[in-house]
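A single protein chain has been removed from this complex, and every other one stays in its place.
Labels run A, B and C following the written order; every chain starts at residue 1.
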């Protein structure tokens, strides 16, 4: 996801003068709501873990999660690549390869 | 967010051999769970919409939402910039500037 | 769930003088957070739709969803049995037996 895409998300918001509504609390609510719309594609899918027929909706809802996350990073003045690489370092300590390899346990149970 | 960051997220997962657990349904659940951990920073904040004291936790949880979203895009074989720009086109039709400018209404109510 | 239980939930809150924090927005956030803690028991469970080993945690998190829902109903001055039976009437029209029998489709697709 390069700078152009991040700028196009920012422009989408600015063109509509929406920053006035985009406080951190309501953005966090919005990311959670979009994540639910993504998850809704798997409601009642049972053991079908792929929901192939919903591929287009899954694509669109995942994009909405990313769009609001980019807006929140912008509102909070976070740099995307920076916060991701910082968190990967933290997760790397929580889940060291030698302990976490091939395990799905939470770090508290490793 | 450039290719290097996306690769570092993929490597983090491959190094732990976690792709075997990362089916779309459980990834969608995981994105929703991380979005809730982000939102938890605003629980009981009332009219304080910024939760300044939680800035570090907000940064880390937002990063986790992005990390799982990158993993899901990889699992689904979606290209991040592509799905975001496609969705911005759709949102652009749902929320035309002339109708949506300065309004927070859902497109169904515009 | 009888009146005694509802009263014990109200008393739990009153004894801690927590109503001052329990505005509708933060209660809605809290119900969503507890629902995620319930869902977390199924993260990475794949095709295991029962997570039998998590039965105790599932029990506790489902109870928390109910406890916050009772608190929100109290805060909003809703009567539980009343709002449930009203909603069942609405769902009954959205999902008429003859159309919805044995189908998992959303009412918009029936």
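By definition in this document, a residue touches a chain if its C-beta (ideal position, glycine included) is under 8 Å from a C-beta of that chain, and two chains touch if they have at least 3 such contacts.
This structure is a prediction, so every number in the text was calculated from the model and none was measured.
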item	value
Contact footprint on subunit C, counting only the chain that is left out	1-2, 4-6, 8-9, 12, 15-18, 20-21, 23-26, 28-29, 31-32, 34-36, 38-39, 41-42, 45, 48-51, 55, 58-60, 62-67, 69-70, 72-73, 76, 78, 80-81, 83-88, 90-92, 95, 97, 100-104
For subunit B, residues in touch with the removed chain	29, 32, 44, 46-47, 49, 104
Where the missing chain touches subunit A, by residue	21, 23, 26, 29-30, 32-33, 36, 39-40, 42-46
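The criterion applied here is as follows: only the chains that are shown with their structure count from here on.
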item	value
Same or different contact residues where subunit B meets its copy subunit A, judged by the half mark	same
Separation of mean Cα positions, subunit C and subunit B [Å, integer]	25
Of all residues in subunit B, the ones touching two or more other chains	21, 23, 26, 29, 32, 36, 39, 42, 45
